[in-house]
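Just one protein chain is left out here, and the rest sit where they should.
After this line comes subunit A, so read on.
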Amino acid sequence: MFVKLLFAISFCFVICDAEDLSFPQLSDTELNLHKKSSIGYGVFLRHKKDLTEHFSNALSSVLTVTESLNSNGPAVGVLNCNESSDVICEDKEEKLLLFKDGEVVNSVDLDYISTPEDAEFLIVTLLNEDLMLNVTKSEDLHELVQTAAKNKKNIILAISNPGELLHQALLNAALESNGEPIFAYTMDFENPFFTADNGRIKNINGELWVIMCSLAHGEKCPYGQYKATITSNTVPALLRHMQQDSFATIINDNATLNNEIESGLDTGKDIVILTAGKGKLERALKISESLCSINFPFSKCLVVDGQTVQTPVATSEGRIYMSFKTQPDIEQEIMVGYLGSESFGEVEQHYERLNEHRLIYERSLKYRFPLSEERPPSKRKAISLTEINETNEPIVADDEESRFNEPVYVQEIQDDAVMHAVHTNKALKDLYLFDFKSYSRLTDVTYEKVITGSDFAVILFTHEFNPKALAALATFIEIHRTYAGNSPLHRVECFDWPDVCQKAEVTTYPRMFFYRSGNDRTPHEYKGIWMQSEIEAAIRRYSLAWPMVVQKESDLDKISATSEPIVCGIAFTEQGEKVFREAAQVIGGDYQVLLIKKSAVSSIKPMLNNRQWDGKSDLIAVNINTKFLPYKKTFSTVEDVKQIVAKALEKNWVELSVINFQKLMAAPEPLVIQYIDKSAVSRDQLELRQQLEKIANSEKFYGKILFTWMDSTPNTAGNYALHMHSGGEWEGAPIAFFNKKGSVNFKSVTDTKEDITSWLNSCLEGKEKISYKLRNEEWKGRLPGYDLLQIMKDEGTYPVFQPSKVTEEEQEKPKPTGGRFHGGKPTIHAAPAVVTNKPHTEL
């Protein structure tokens, strides 16, 4: 890029006489002195007696800017290599060498210096390149962030190449910044730090990221992506905002509130207002600080003291209310939506969801006015609930108190993430409601055919009024598409075929049943999590024979590889085979089951541990990841087989995940959770893991503790839990003791040689200091619906309308102004936000 840039610049052919130039002709002594300059020094190497054209040209260019260069720091001289004995003259090319702190930081071909601008650009850039740290790999960035977090210094990171305007603008800013913030750049970036952010990055070059390590929690810094165009002029503003807007402004009066909103909207920011009830101001500030740093620089946070400022929401004691005012891309509108009240603990969850872009807050078009020229911007000075209403009518009532105490237009606020996700996903809704071709929808007739047939079938019961059913369908269809054309997957929509669902006794949704091939058409219900991998595995298990019989060695080839455990029964006796076949009917839904006949035993014999098997007894062997765990047993009952399998599959060290957390949480034993950042596993973490695994597999805490680990990669549930349990501060290898009694003991293990056993014992005995108390607030209605009885009383229609009054009221009602009307005044909803919801169907 650098070369290309310079080639693009035409050469200046002004011939200059070098002897007339005022550059100091450097002696070796002077050279040694100047090259140690901390701000940089340029040395022209002159080899030829006569000045060449491009040497003269370069000198001339540098001469032209010499004053400005000098004022900025770097000085320039000419070293006549014909006279000098300095080692740098061993390079026989005429060039410009740039020194800093005694080291050559760059050398410039004189051809590249054709104009004074080139000269200034190159010298300043190359000499100060260390002001812009080059991050070449993710490890570097992590290290940089850790350092910055420690020093509470912010980082501006550009994804750019030297020579680009963005790069130059930031460099100039770096020159003036006196080391705050840290400027960095990267050219070829594939760092999970960014790409994990829900796919927000598309064309990464030219982007600017702001990493707010001044607000760091431990080694983690909140970060945001700067979207505005960066020029030399905008950088100072960016830096200024970085200092100002990342911290919430506390508002104590209405006038300031309106002004802040107006100025924020004018600069294109979203305004996040946290209105704090009594006793919550400090906490609101902290939350606001965190939120705004995450959304910096396109959000502005205002913390409103609810006790001194009249706001459109009630401010009860101990409550924080959150509202958004945002100027979306649609320039015609300013939209305002209210999240309404939330219990204190939930505010954080709301923030978290916002950050994950799972919940797009609905906005009411009722609160809008066009930003067209017809409406002068001055109107925006008085943004308030009443004034931004198009009709200038009071929104709820003239009575200020009642208006402030009642959340308005609650129907506009969807706070059910699953409901929102499925209902704003047009593709999914189309698939759900209207797609009658892509997959099998059973009718009353075809349902009968399927369940009375003999083919393997999977039937999903859904209901269009259940958001979970819609979400489950997304996963179902993904699996359906993996079949080439003979998919066994079917669906019954219970709104279309209620009689079918009634017959199947399905009243909750979604529910899924397997019908195994053959004559036994007993439906087996799926009880697992609605996650694709889990469902696929279940479908596979139910589609197989219970057991699959291996008669000869070649039969094994037909069995496809799986990461799931396989239970093998090696039957030497008739009784053994009979029992195992019965057992297969019981455990077949949970595990793949193989019956290896005597004739095929030789094929797996090498894989078995002969010391545990006499080679002729009935045997149960469980295959996990190609490793057989044999249990010699002359089992006599199905229960024996079940117990053997359970014992074989017993795990003492498991990952705590969405799949198993409910089971683990339901168990009486406390949990030990090691947080492991899979994206950057440290030695400490590995060593602690080894130690914990060893403890878990020992008998020491058997029946007392369940040992688990969680992935704490950024943006995971584990990361969130780690953050909460640690209070945002940890080092080394973090570990938590979750006692299931409402509190957590957290420990940062920095010395992995330390025996963790004593800490575990101490936690079990309740002697460890509690690091985190689980939230225990009672749920409170966040967004009450309309109290129609009260409305009726207020408007005098309780218990019923009086006939005469109705007529009057009807006459007073606004008449429709356009569109199709069934009657009355329609509700106009904001168009659903155009977002493609990330497939997210694990329920």
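Convention: contacts are C-beta pairs under 8 Å (C-beta built on N, C-alpha and C of every residue); 3 or more make two chains touch, one makes a residue touch a chain; residues count from 1.
To be clear about the criterion, contacts and distances are computed from a predicted model.
This figure omits one chain of the complex; the name its UniProt record holds, of "Histidine-containing phosphotransfer protein", "FAD/NAD(P)-binding domain-containing protein", "Origin recognition complex subunit 5" or "GDNF family receptor alpha 3", is "FAD/NAD(P)-binding domain-containing protein". Screening A:Ala417, A:Leu431, A:Ile479 or A:Leu764 for touch with the missing chain picks out A:Ala417. Checked against the full complex, the one of A:Asn82, A:Thr308 or A:Thr443 touching the unshown chain is A:Thr443. Of the listed positions A:Pro498, A:Pro714 or A:Gly732, the one in contact with the omitted chain in the full complex is A:Pro498.
Screening A:Val105, A:Leu175, A:Ile479 or A:Met531 against the full complex identifies A:Met531 as the residue touching the chain left out. Summary of contacts with the chain left out: across A:Gln168, A:Thr275, A:Ser657 or A:Gln674, the touching residue is A:Ser657.
Residues of subunit A that touch the chain left out of the display are 345, 349, 352-353, 358, 362, 410-412, 414-419, 421, 423, 443-444, 463-469, 494-499, 507-509, 529-531, 656-658, 661-662, 665, 673, 716-717, 720-721, 724-725, 738, 742, 772, 774-781, 783-789, 791-792, 797, 799-801, 803, 806, 810, 813, 815-816, 821-827, 829, 840, 842-843.
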